[in-house]
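With one protein chain removed, the remaining protein chains of the complex are shown where they sit.
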Amino acid sequence: MSETPSGAPERIVVVGASLAGLSAAQALRTEGFAGSLTLVGDERHAPYDRPPLSKQVLRGLFSPDTTLPRHPDLNAEFRLGTPANRLDLDARTVSLGDGTTLPYDRLLIATGTRARPWPKSDEATLDGVFTLRTRDDAEKLSARLKAGPRRVVLVGGGFIGFEVASTCRDLDIPVTVLVRDGQPLEAALGPRLGGLVGEIAIERGVDLRLGAEIEQMDSEGGRLTGVTLKDGERIEADIVVAAIGTVRNVEWLEGSGLAADEGGVLCDGYCRVLRTNGDIVPDVFAAGDVARWPNPHQDEALVAVEHWGNACAQAKAAARNMLAGPAAGLTRHDHLPDFWSQQFGLTIKLVGLADGADSLSIVHGSLEARRFVALYGKDGRTVAAASIDSARWLPAYAAAIRERAPFPPITDAVDQPRLRIEEP
Amino acid sequence: MSCTTLFEQVLDPDNRANPYGLFAELRRQPVCRQEDGTYVVSTHAEIARLVSDPRISSEDLPDPQKFRWTGHPITDLFVRPIRAEIRRRHQPFIFRDPPDHDRLRGLVMRAFSPERVRRMREETEELTNELIEKFAGKARIDLVDDFSYPLPVTVICKLLGVPPEDEPQFQGWATQLATALEPNQRGDEETQAKNEQCFTEISEFLRDLIAKKRKEPQDDILTDLANGDDDTERMNDFDLIATAVLLLVAGHETTVNLITNSVLTLLRFPEHWQRLRDDPAIAPRLIEEMLRYEPPVQYRTRLAIADIPIAGVTIPKDAPVVLLLASGNRDPDRFPDPDRFDPDRPDNRHLGFGGGLHYCVGAPLARIEAEVALVALAKRLQNPRLVEDPPPYRPGASLRGPRHLCLAFDGIAGA
Partner (left out) sequence: MRLSTPLPEPDEPRMKVVVDLNRCQGYAQCVYAAPRHFVLQGRETLVYDPSPDEAARAEIERAVHACPVRAITAYPDAAGETK
């Protein structure tokens, strides 16, 4: 089968109307695509921004309407509140939940993820048990926080959980965070900095429990009243927020022949999706949280990066490649992963992938001052940099990470403490 | 031509009216060692990288005797009466590195609050219209002397809290110190003595004013810096005087040039002057493009405190580094068709206010002053023309701008 599709596309369908889908649509127009452009979304909302949901929206600052700005010349058709439920690669069609079928010349899969539901379904449906992923989730949770709950219990040691905990403290709501394994944020930042964020949370009044797990949720008349931990302790609470990760939205691709499973939709470095037999599908692309691709910054390991910055960058790369004719070169998606989190009045940033790092060094500021840049090394190379409230130094280190510079890359610098190489 | 002497030509006042051709030649070698050991960086990517590189220091600037265009006579002047140790510790924050830089800048930013800066918009509008009223009955003005010069110094005086009766005096000092700030204009002994005298006078003036602000606090920046508040320390007198002089000089000369360069450019491309007349809402993007196209600060000097490999060369430890911001702004690899003045340019990440830790503190005020001034001039000046193009320039290469800008016009319209 040819690896380049024939002819310039006239109809492009984007399945998934969130950040990646909208970014791709805008990029398609910027790149000069003048044909018909359709975005399919299962939610009833126009594409909106999610990061503010766990922070200012929950807290009630500014407007809860985080609809993403759309260029006046976008000229796209939005099919909202209608999930896609089937892909036919041979017929080049997508079937929607409302029974309609959309033909395409190029397709972008950007269906993202959803919040992982609480595993016990009888508990998950209790009044007072929440997950937080969508605008509707945030609206419901926000209303309940306003009512002044006795206590909120957050399950999970990730960024969303800690951002919600920070918001609860801003609202002066008692909050307990349960982290089952290791330190908070350990997957992203490693135990050392994750531990620091845990300390900061404790200082701001969060009741942080490491190694803690819920044995059962207690309820009265369908309403949550508290949780009982594995060690037998009971915590009175009106709200549980389960921030225990995400599930990729790939079910609609079942039977399509694409290599898609709970790990994501497999694609190549050019965002072209693969069949289960490894063949490239030249007219179907993937981007954002749902995509899994060989990452040049991690020795071509197959990864899915569930970050805002990757969604935008991968969408742009996919858009460019969707329009590239047979002669034009394809654009490699080589975005260096990056993310930010705002919590407890601090901004945490990370560039690169700290996963698997074997060393850590503080290169500016100090952990005590809650203001620093920390570098991560792996096999003698610089692989990531994290900062708290020191973002203006990050571009220099991002360049070093891109170049796979020796670790640490800069050993004589202004405001640099004596460098010590530590465990991450 | 070898790039090793190109920067010398940039400094040559004969090339002041249009240095951009020289910049284009310099960019052929993005990082180029000059004969005296200075490294000139002329491309956007490299400048943008170095402004956030922690191996670049703003302290311990190179010996002005050895590198004649990289000295900072103003800092020498600050400190002449003070012992060397004090000198090191009380430079204004543009000549400091973190953590001191961050502490001092943080205090200034607190005083230079968004609310306070926002209030200056109305004051600036009044001042602007008062100055324009004075054009009535004239057929020609010198925009520099009659407008661009008086406006920023009055604004900065109001913001700092200098009493109105002292403003003329302050303006005189500002003018004198601005020439002293120019790295390659050290001047003869007479000028030096004058500069020193001026610095002594302004320091004494400020010392008294600070004492007054402590006794009778008012709603101004000096009061805030002199007194601190519950959360912030108060600045000591040395740092405070250094900071106030910095705000005066940096906030003055640069804004004069921004306004003058803008009018000059808009009258060279009258379709943009007309566009601004028709739609004042385009002013913000027009000003950003102006900061790219004719930046008031053309270059900044730093020091490498470690070897820095960049663009195929290694800048050695202790080498002075000239970041040629105005050249980075015309880099075709970053800005398509860079010599075209185009306010609609997308993603205009110009270097007009520098970048990184030392990004211009006064940028928000400069934007307000430029916007108010340009919108009012475009609205009120009837059929303005340049009398002389290019106009005469002041000799400075770093703070670059016309000495005079003579305009002819057919009268002024109402405000």
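Points worth noting:
Chains: A and B, in written order; residue numbering restarts at 1 for each.
As a convention for this text, contacts are C-beta pairs under 8 Å (C-beta built on N, C-alpha and C of every residue); 3 or more make two chains touch, one makes a residue touch a chain.
Because the structure is a prediction, the values reported are computed rather than measured.
Taking the full assembly into account, the omitted chain touches A, B. Across the entire complex, the residue among A:T134, A:Q342 or A:Q416 in touch with the chain not shown is A:Q342.
Summary of contacts with the chain left out: across B:P296, B:P320, B:G355 or B:G401, the touching residue is B:G355.
Note on the undisplayed chain: of the listed residues A:E10, A:E77 or A:D279, the one touching it is A:E77. As for the chain not pictured, it touches chain A at residues 49, 51-52, 55-56, 60-78, 308-309, 312, 338-340, 342, 345-347, 349, 371, 389, 391-392, 394.
With the whole complex as reference, residues 109, 114-115, 117-118, 281, 284-285, 287-288, 347-349, 353, 355, 359, 363-364, 367 of chain B touch the missing chain.
We take it that only the chains that are shown with their structure count from here on.
Note: centroid distance chain A to chain B, computed from Cα atoms, is 42 Å.
For chain A in complex with chain B, the residues that touch the partner chain are 363-365, 392-396, 399, 410-416. On the chain B side of its complex with chain A, the touching residues are 48-49, 52-57, 59, 97-99, 305-306, 317, 356-357.
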